[in-house]
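Worksheet: the structure to be examined is printed underneath.
Only a single protein chain was left out; the remaining protein chains are all shown in position.
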Amino acid sequence: MSLVGPLLLATFLFCVGVYGLIARRNAVLVLISVEMMLVSVNINLVAFQNLLFPAEAAVSGQMFALFIIAVAAAEAGVGLAIILNLFRNRASVNVDDVDLMRW
Amino acid sequence: MLIDWLAIAPEIALTVTALLVLFADLNLRGDAKQLVAPIAGLGTVVAIVFTAILWGDERATFGGMFVVNEYAVVFKLLFLGALLAILGISWRFFAEGRYYQGEYYFLLLTSFVGMIIMPSARDLLLLFVALETVSIPAFIMAGMRKRSLYSSEAALKFFLIGVLSVALMLFGISLVYGFTGTTDLAGIAAAIAAAGDVEPLLLAAVMLVVVGFGFKISAVPFHFWAPDTYAGSPLPVAAMLAVASKAAGFAGLLAIAFIAFEPLAEFWAPVLGVIAILTMTLGNLIALQQRDLIRLLAYSSVAQAGYMLIPFGLARPGATVVNDAAVQAVLFYLIAYAVMNIGAFGVAIAVHRRTGIRSLRDYAGLAQQSPLMAMGMTVFLLSLGGAPPTVGLWAKFAIVQAALTDVTMFAVVLMVFLVVNSVIAFFYYLKVVKTMWMDQAHEGMPALEPGFNLSLVVIVLMVGTVVLGVLPGLISDATSLTSLVAAG
Amino acid sequence: MDPNTAGWALVVALFLPLVGAGALAVMPSSMDRQIRRAAVAITGVAFALVVAITASFDFGRSGELQFTTDVPWITAINARFELGMDGISLPLFFLTYLLTFLCAVYTTKHLPEPGRPKAFLALMLMLQTGMAGTFVAFDLVLFFIFWELVLVPMFFMIGMWGGPRRDYASVKFFLYTLFGSIFMLVAFLAIYFAAGAETWSIQALSEMAPFGTATFQTWAFLGIFLGFAIKVPMWPFHTWLPDAHTEAPTVGSVLLAGVLLKMGTYGFVRIALPILPEGAVRFAPLIGVLAVIGIIYGSLCCLAQTDVKRLIAFSSVGHMGFVMLGVAAMNEAGIQAALFGNIAHGVITGMLFFLAGSLHERYHTREIAVIGGGMLKKIPRYGVLLTYVAVASLGLPGLAGFWGEFTAMWAAISPGLGIGDQYGGLYLGLVVFAAIGTVLTAGYFLWLLQRVNLGNPPERWASEPLDDVMRIEWVSWTPLLLLILALGIFPVLVFGVQDAAVANLMGYLGG
Partner (left out) sequence: MDVLLEYAWLVPLLPLLSTAAIAAFGRSLPGKGSEIGIVALAASFVLSVGIAWQTFTAGLPEPFERSLEWSPLGGGFVFELGMLVDGLTAMMFLLVTTVSLMVHIYSREYMKGEPRFTYFFSMLSLFTFSMLLLVIANNLLLALIGWELVGLCSFLLIGFYWEDKSNQDAGNKAFLTTKFGDVGLVVGIIVLSAGMMGLGSSTPFNLQELNAAAVAGELSTGTIVLGMLLIFLGCVAKSGQMPLHVWLPDAMAGPTPVSALIHAATMVTAGIFLLARLFPVVAQSAVVMGVIAVVGVITLFFGGLLALVQDDLKKILAYSTVSQLGYMTAAIGVGGYTASIFHLFTHGFFKALLFLGAGSLIHAVHSNNISDMGGMAKSMPHTFWTFIVGTLALAGFPLTAGFFSKDEVLIAGDLWAGQGLVTGNLVYWVGLAAAFVTTFYMARACFLIFAGENRSHHAPHESGRQMVAPLMVLAVLSVASGYLLSPFSSEQYNFEQWTATPVIEELTYPFIDAGGEAAGAGVLASGSEVVMAAEDGAFGVLHGVPYWHFDLLAIVLVIFAAAVLLAWRFYGRGLPERDPTLHMGVATKVLVSKYGFDEFGYRYIVVPVRDTFARWATWSSNVVIDGIVAGAGRATKDAAMTTYRVLDQRVIDGGVNGAAFSAAWWSDRLKRIQSGDVQRYAAALVAGTIVLVLAIAAVR
């Protein structure tokens, strides 16, 4: 199986994630876009592992993917907590409103 | 495979302490909660003892993923020392601020666990885990003051930029893995060296990895979060972010730059050099305009990161002498930076905790109110600027020295920027000093009561700054021993 | 004391003031008197020690280092704690302690707003260690530390006890000098590596010299030149000086003019010339030209001043011009002249600033027009002193000022190291212009005297009770007044001490 497909998919997901992070106003959506980026990374790793280095004993690619999933979960939790707290303080999850501090 | 427990003893000690703190906080009630701080301090001391024991011997475990050598030990000691200092300046702040001190100390310790792993990590995976262990608790700590808009805004900005940069870094890592088929730093270096001609995409991947750490050390253009986060989050957290987590970032950056991607130095060195120039210049110039002391310190710490990036700009593949000099310069600068910057934040906390003041103008006449604090601040700022007889001078000295071990045109350019920037920096450092000493105090300023721990920390750091300024040998001798080659 | 073994004496003399500063710092601010007395005691003891050192100095071997201390300091970079003293260091070292002592005495009665003698004197003592160290440090790194150590206390002196524009002046002083000294540091490191990264010892490097390529010598010298030229200050790097002097408190100005400026020339003679001879030779004509421009220019500016203190400040530019002209001559006589000019200017201008200070205390203004003359009638003793010192400053033979100026011109007529063959004409021109500078100097001093001293006091002062020179002022001034005369009559006091040392120096320069 060719490496092109997975890589294209990963890149596409990643770019979507970046776009979402920059463009979407809703904090939750921003968070989701971040998750998409991480997922794309996982796809990359697993694809490389299986297609390029199937013989590697340490299977470090997939290991890495597993770790990323775990960490991503933690990040998502923390992120949601922060957003929740923000929503408590000001009844909005709109990222634009968050600009008290500048300069 | 069996585990070298002694090698990871400091990490274990700190983790256990963290759990203890959490447990104690859950079970203790009322003022008894105050106990958590001493516990944390005690645990840190234990960790320091373990680390000290490790001085001088070479250990590796987890299949070489985790390495202990002098380089790592120096870093760990730096982190643990910083931890002690931050505990010292945190205590009254949280005790009186009715914050969630139990959680705070737990998160703080956890974050530091990540930091002391960082210099030992010799695998991208471990580096990544350590980095996240540093960051995630930090995200929460930044938002510690739950009711404060500022605090939560700080947390959000910190979090978003953080995860974004991590994502970018991970993408880079995945590509690197794709090229080299391993995540072991030495292995990566070997693979790259073997590969011969260099793929542009690989270089791109390298840059993406750099971004991750660039965020941690708040190098331009990844620095935007820093001022807002420092300003918004509780001051001890700001101190921690400005010093410890920045140092952690440098530890990681050193590892990947001088071990994994050392063969590519000819490509990334100039880029990092340019980033250094941008960082120090931009940081200094913006700092000139700051009226809020914390923001001023934030930008100054951005500029400081710029100075510390200079040695990276000097790296060259295979040039062991230059690279070692560079690493030592960074290490030395980090230590000096930790001493003087934590001190500066300590004084800021002392003033702020009592008077709620952060605007520069309100520091007027601080000298009359509390000569000790004013003196301390003066020493720290002069040191940050690099005036003798303070350790700051030697930090800059070390960088210049590294730059001149083998002079190149680019090195000269970097030097000129360093000189000009140090002079610019004095503009705003002196501005603070002048306000404290030469302006008249406003009426109705509540007197300062820094409290014992804080005063102790400030005094110790102040003395340290000056003593090291007179006898830099105390650390330069240690840092000069530590070279990454031994660590490779 | 045996000059060969008693290195401790130098170390003690050097760090005594610093310790004293610490001692003062712990005294409660309420003990105003005691603090001032303590400062006098400290500086007095230090000065006595220096007198003892001078007494036991082996003048027969003034060319070699004496009272040496040499211990490892920063092993990582081979920096050593190397102290010593030869014929060139001794006079400056002595002057430093004398002036500081007198300043301490003076401060027992006079201290500008906002008082706070503790802080003031502590800073002064720190300053003393910094200044003195510069003259006896024989390791480039150590030298640099002492050099920079001076900045901070002086910054505070100007910034806290200074005049109305003190903020501007203090920051300007600090940044201006800092700027130069960082380039100097870079140059030092360049030298260190060019010489094989083994030693920072000035002696050793001088013996190794010349090393490095011609380009290296030029660039390294340029770096050092920036550092020292700003300190001297040479035209056009002088603009920090008038502001600093005008705003600084009396004691600050005295030390600034008396010692700080000397550090620049000393640096040129001790470091720049012997370690980078080729660069020095290449730069000599430039230095000469700048020096003479400084002479003419400084005097012209003096003619334009309306503020006594500012006038004196500008006169320093002119006088240091003569000093640098001596350096530019690049021969023994020139170096001698430069160093003598250093001492003479230190004593005379230091004294002038004392006078300007107490002038301000009496009239509460330094505007010549406001004072409006008649001081010889109103406060005759003071007027006589002013005349005496002014006349000394315009280089009258028989007083200290003459020897530096004349010998500088005399030496510049036949510059050494083969510069004469190439630039003989240029140097002749320099001498002529320098000589014209002496006329201008005489011009502005006489004019100053005419406007403040002579004539009848204007009525606004006629009734005012202004007290003549007070006892404390006599005490703190007499030594300088005598020194001015002594140096004028016995130039050998300085020339003789320096002779062998300068000869050594020229040995390094291959002259």
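Order as written gives the chain letters A, B and C; numbering starts at 1 within each chain.
Please note the rule applied: a residue touches a chain if its C-beta (ideal position, glycine included) is under 8 Å from a C-beta of that chain, and two chains touch if they have at least 3 such contacts.
Values in this document were obtained by computation on a predicted structure and should not be read as measured data.
In terms of the touch definition stated at the top, the absent chain reaches A, B, C within the entire complex. Among B:V237, B:I424, B:L461 or B:I475, the one in contact with the hidden chain is B:I424. Touch with the chain omitted from the figure is made, among C:L121, C:L178, C:A337 or C:A400, by C:A337. Annotation: of C:F406, C:Y423, C:W477 or C:Y508, C:F406 touches the absent chain (contact as defined above). In the complete complex, the hidden chain is touched by one of B:I161, B:I310 or B:L414, namely B:I161. Screening B:I3, B:A204 or B:V463 against the full complex identifies B:A204 as the residue touching the chain left out.
By the touch rule set out above, chain B reaches the unshown chain at residues 156-157, 160-161, 164-165, 168, 198, 200, 203-204, 206-208, 210-211, 215, 220-222, 224-225, 227-228, 267-268, 270-271, 274-275, 282, 285-290, 424, 427. Contacts to the hidden chain, counted on chain C, fall at residues 172, 176, 236, 239, 297, 300-305, 331-337, 376, 391, 396-398, 402, 406-407, 409-411, 413-414, 431-432, 435-436, 438-440, 442-443, 446-447, 450, 453-456, 490-492, 495-496, 498-499, 502.
Interface residues of chain A facing the missing partner chain: 18, 21-23, 30, 95-96, 98-103.
Assume only the chains that are shown with their structure count from here on.
Centrality by Cα centroid goes to chain B.
Work out the mean CA point of chain A and of chain C, and you get 66 Å between them. If you average the CA atoms of chain B and of chain C, the two centres end up 43 Å from each other.
Those residues of chain B lying in contact with chain C across their complex are 382, 387-389, 393, 397, 400-401, 404-405, 407, 415, 419, 422-423, 426-427, 430, 434, 437-438, 471-473, 476-477, 479-480.
For chain B in complex with chain A, the residues that touch the partner chain are 124-125, 128-129, 132, 136, 139-140, 143, 146-150, 152-157, 159-160, 163-164, 166-168, 170-171, 173-175, 177-178, 181-184, 227-228, 231-232, 289, 295.
Against chain B, in their complex, chain A makes its touches with residues 10, 14, 17-18, 21, 27, 30, 34, 37-38, 40-41, 44-45, 48-49, 52-53, 56, 58, 60-61, 63-64, 67-68, 71, 74-75, 78-79, 81-83, 85-86, 88-90, 95, 98-103.
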